[in-house]
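The structure is given below, and queries will be raised subsequently.
Of the protein chains in this complex, all but one are displayed in their positions.
Take a look at subunit A:
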């Protein structure tokens, strides 16, 4: 009898626990929303490393662009448009950029955004060790309360897109260099970080600034961005009604969600490339011969890469994004997959017996290593893979340890920034330059035309400086409570999301 009473007690406790769960579950776990209060719940793969000006180290930039106004901005079509600077204009030789700053912007602290605030931020960015932006800037001056003049030592087309990205973040000047700037940002953007509900590194809660000068373009009163590295967890969150949008789905996941959710594909976000870095043959003499580099391009069956992740990858053979002005359709298929022709080129170059090359095996390359090993082996190039940890990648790549390597790069939204990255210390560790390339680069920087970098693209392709392999895109799904328009520049801001029409 006593035993049965005891068991009954355990049973009652279990029922009570289930009842508690059921009752708490009655209110649901989706974000609180009603007709007048709209919440956007998103997931992010990686948290912002730091909010400090000049210390951007990866992560979802849309959190920063929600908190900080940028000097200029990318619109949904990828065009650079005025933002904090209501007008921007170069002088004739494109060495002086004049920015007319809006007079109606205010930091969340109540301080006014003026020219000096912009100067303080751009100066901090320029002097920061960790930001690759504002290259070639000589001086930044406030010439009156709302005018900033940026002077370059020579024309540099990457300045304007930098001001629309991480190089253009504007924080309250008194926070720059403070102990709290990395975790407690104070900006003038359309949203303010809710410090009480935000858990740095895990979940970011943003509350709308009702009197922001562009408030009408931001329909959500609150944005919650949870850091969820695992895509399955994000899909579960979407299906359970806790998230409005999940991105980075596999084709299987996308097909499963089709019908229940709105599904689609983003524009290409990253591209994978064999960076043929040792173009002067310091480590591997064969790579100094353009015919060898061309043969590498011809050894790649780029359609095979598409089959590795259907719907998420397509082969590319140019450095630049197809959305930019430098992309040349006539160069498509410039190096068709032709093993025989590639072997002949290698033989002509004097390497008929082949050669070997050591490439770093990284978290980004492992999936492609069998494909690359086999492709290059077919033309006599033996690849030895050397494991490099994620922490060591940047240091190893930029210290001339590898003659060539496979590594992805993110499309920046700007031909000028893509070139700057491709010729920078990580992807061009041997610092290769030629008089012709330098001339083309200088001309592109001084041009100001949309297709300014097209000739440089032609040079890179013909000289086979790179062996582009594929571009990646994301498959996504969202609930019917929001609408989403895939932007040209993925992940830049929260503007692609709007409240769904009934």
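We take it that contacts are C-beta pairs under 8 Å (C-beta built on N, C-alpha and C of every residue); 3 or more make two chains touch, one makes a residue touch a chain; residues count from 1.
In the analysis below, contacts and distances are computed from a predicted model.
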Missing chain, UniProt name, options "NADH-quinone oxidoreductase subunit J", "Secreted protein", "Imidazole glycerol phosphate synthase subunit HisF" or "ABC transporter permease": which is it? "ABC transporter permease"
Write down which of A:65, A:95, A:162 or A:226 is the residue touching the left-out chain. A:226
Among A:234, A:249, A:319 or A:404, residue touching the chain not depicted: A:234
Hidden partner chain, touching residue among A:138, A:202 or A:439: A:202
Residue touching the undisplayed chain, where the options are A:39, A:52 or A:477: A:52
Footprint left on subunit A by the chain that the document does not show: 2-3, 10, 17, 20-25, 28-29, 43, 47, 49-50, 52, 57, 129-132, 179, 182-183, 199-203, 226-230, 232-234, 236-237, 239-243, 389-392, 394-395, 397-398, 424-426
